[in-house]
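The structure is given below, and queries will be raised subsequently.
Of the protein chains in this complex, all but one are displayed in their positions.
Should a chain be cited, it is by its letter among A and B, assigned in written order, with residues numbered from 1 in that chain.
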Amino acid sequence: MAIVFLPMPIRRRIGGEPSLVVEGATLREVINNLEEHIPGIREELIDSELEDRVIRTISAIIDGEAADMGLRTTVGKDSEVHFLPAIAGGAPKLMPLNHRNEDR
Amino acid sequence: MTTTEKPQEFNVVGTRPIRHDGVDKVLGRALYGADIRLASMIYGAVLRSPHAHAKITRIDTSKAEAMPGVFAVMSGKDMPLVASGALDLGETVDDTAFTSDRIMAHSKVVYKGHPVAAVAAIDSNTGLEALKLIEVEYEVLKPVITLEDAMAPGAIVIHEGLIGSDLGEQVKNTNIAVHNRLEFGDPEAAFDQSKTVIERTFIISRAHQGYIEPHASTAFWAPDGKITVWTTTQAPFGVRKTISALLNQPLSNIKVTPTEIGGGFGGKIPVYLEPLAAVLSKKAGRPVKIQMDRRAVFEASGPGPGGTVKVKMGVDDKGKITAATADIRYGAGAYPGASIGAAASGIFACYEVPNVRVDSYDIVINMSKTAAYRAPGTPQATFASETLVGELCEIIGMDPMEFHLLNASKEGTRRPDGPLFPRVGNEGCLLAIKGSDHFKSTLEPSAEGKLRGRGMASGYWNGIGNKSSVTINVNEDGLVSLIEGNPDIGGTRTTIAMQAAEILGLPAEDVHPAVGDTDSIGYSDLTAGSRTTYATGTAAIEAARMVIDEMKKRVAMIWETEYENIEHIDGMFISKVAPDQKFTFKEAAGKLGQTGGPVALTGTVNVRGSGGGSFGTHLVDVEVDPDTGKVEILRYTAAQDAGKAVHPSYVEGQFQGGAVQGIGWALNEEYYTSEDGVMINSTFLDYRMPTSLDVPMIDTIIVEVPNVNHPFGVRGIGETSIVPPAPAVANALADAIGARLYQTPMNPGRILEALAAKQSGK
Partner (left out) sequence: MTQIPEQQFVHKVPVQCTLNGQSTEFLAAPYLSLLEILRETLGLTGTKEGCNDGNCGACTVNVDGRIVDSCLMLGVEAQGKNIETIEGVAPAGGLHPLQQAFLEEAALQCGICTPGFLVSAKALLEAEPNADEHRIRLWLAGNLCRCTGYDKIIRAVEKAREEMK
């Protein structure tokens, strides 16, 4: 059982609640269970290439510290889980390849 | 003065040995980026755009290629096309396509100084002559320089392909790369209930790290595909990853040797020259060295972002904060990535704020892409919040020290971005300043009619942990060599070696540290985020513990007993079964010959977070000449939480250096930019950094509230010290002249304007 704090865009989709209580002993289990409350969240949070960490523009913080073991990181019974923007504010969605260098 | 709680006993940590690399550095023998000289090496030069925003319609390099003494010429077409993707550099995440474009323009230039071509020639002067023969035609576009222009409806869009994120919604045709929001509670309702509410808008100048060593990189691309790079960088493994990604080369074919580094402050995290040197080297078949000149450093490397910060804060009748909101807008430069995340989490970190909202915007403009600059994003945001607090205290008639103490964040306080603080040193720093001679002293009025004032401010930087590797080799004479992967900008070889020495039971001098290249040490994240002494030190402790454990096995063999019977106490290996059997580390090391192979072990760590970060409080006395507006810093005291100071002299040095860098930002430093996006003050003469004559001695107080994440309680301390100076100076100036300034730099012109406005009754 962990309390999960959600970033603003996701909060809006569940009526503005800043946090949810979710079951799970690891970060992966927490995100899987979060999916039941917020369909599609798993795909948004998990790195599709590596599948063992959250996407690079988000830092998963468990009890104030980074999730050093990625999705395997242990989540305690009373843990707080935060999903925060990475330090630079996060690289935004970027241009597809054919949009740049078009005049080369 | 040092305030210590719950002291651990140390033999090495907390002492002040001479740094291991010191003799080389005072003799002038240490090799920095530009000092690399290789057989048959040639010299690169970079042609940079004179325009801040333009389409490249034609590049003709044929005349330069034909010039005697020129070995190779390149332009954007010589850089592989790389797809957009995440380039994870440990502390920040960049995009591969944007990074490739930033390093060498392809179809468009987006900042003055943007590289458009490069040459390699027999010497640097020949290279500079060759640049004049390269013909480039531009279709000049209107540059977008101010945040207002960049954000206006119908603004000229710098990157047509950029898809912005507005609170998670995708936005096309925009210069606003990211808009984030943090929110807890109901700030509006709380403001309505507040006794006093104050709102102000602050403007903060774009400012350069000002490291004295310009960027310099050398590369050799061998015929077998191996690329060797010598470069002045904070992130050798980041350079390796960037070259691999941008040039489509296997990661392990690239070896990066970090040279000594002449200052960085975050500005030597990004890659600028390395891929260009590599491409030119491949074409020329020789090693190629490229150096930036100072103007290129100012115009085309990444300073800290400028921008606007609007802050609103409410308090109840006792001065307790009820709510706070902020709107942070930073100009990222020509590609996204201003440090808005850290700014948003740091702006109210010194306070307990029950209702909070922070909006932050990462905005693309036609200037060079900003980079990390010491506590990235946070000095700007804290200039706003702490100067506002100073004015709030004036309005409600409360002593700022009492306001800080009443509202200070502490263990269990929720930071604006959510996480709870563990045990931290915020109150400890406030109390240290409150107890200082400086605080207790009376500021005497000037005998010459000058205006004097005193101000204080606090600041916070979280910092990071992350990955580090340290290898310890035990030599037969009982000394050890230690290899780590973090370039040493301010004495970290020694602070890392001291932590290993503490475990090994050796004096600091008997551990010989070296910074390895990317082939000779395990992966190590960058020297940044106040992580090196903290996280790489943790790896050194891990490696030293492994060495002691292995030595116990070897000593058991020598004494023909069981491993379980060997203890390591106070630096001695002792047999539990035969108490007269004792070895010092040196004695044991000298007897390893017949006990198996050498003892050479590597500790690796991925340290979780910083343990709550480091708080600091600064106190400053200023004197203003009312005729000229010139400001003199009369007295300065900086207190900061170091957790446990490994080498107190270098901790003090970080406090002092950050304070003076912050004073420069407060009083002098800015990018003075024309409407065309050209930086006008791109020399050290005009970009006026503090000299020895501009500042007094900087008094320091090391506060030690142990970090629960580190075996010795160490905190990363390198960055916090630049956060409080600007608001501390602003508050002192307000005390001196009786008027407030809301913009950096608080230079003589602005001070005279504020004085004149006050005299004319606004």
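As a convention for this text, a contact is a pair of C-beta atoms (placed from the backbone, for glycine too) under 8 Å apart; a residue touches a chain by one contact, two chains touch by 3 or more.
Predicted model only: the values in this text are computed from it and were never measured.
Judged over the whole assembly, touch between the missing chain and the shown ones holds for B. When the missing chain is restored to the complex, the residue among B:V13, B:A34 or B:M74 that touches it is B:A34. Here one chain is not drawn; of B:T442, B:Q594 or B:S692, the residue touching it is B:S692.
The residue from B:A323, B:A408 or B:V660 that touches the chain not shown here is B:V660. Contact between chain B and the absent chain runs through residues 16, 18-19, 21-23, 25-32, 34-35, 37, 66-71, 122-123, 125-126, 209-214, 260-265, 285, 291, 293-294, 489-491, 647, 649-650, 652-653, 656-661, 683-685, 689-693, 695, 697-698.
The rule is short, and it goes like this: only the chains that are shown with their structure count from here on.
Per-chain Cα centroids separate chain A from chain B by 26 Å. Those residues of chain A that touch chain B in the complex are listed here as 5, 7-12, 18, 55-57, 61, 63-69, 80, 82, 84-97, 99-104.
Across the interface of their complex, chain A is touched by residues 55-56, 76-77, 81-86, 88, 91-95, 97-98, 101, 106-107, 159-165, 167-170, 177-178, 180-184, 336-342, 344-345, 360, 362, 372, 376, 417-422, 464-466, 529, 606-609, 611-612, 709 of chain B.
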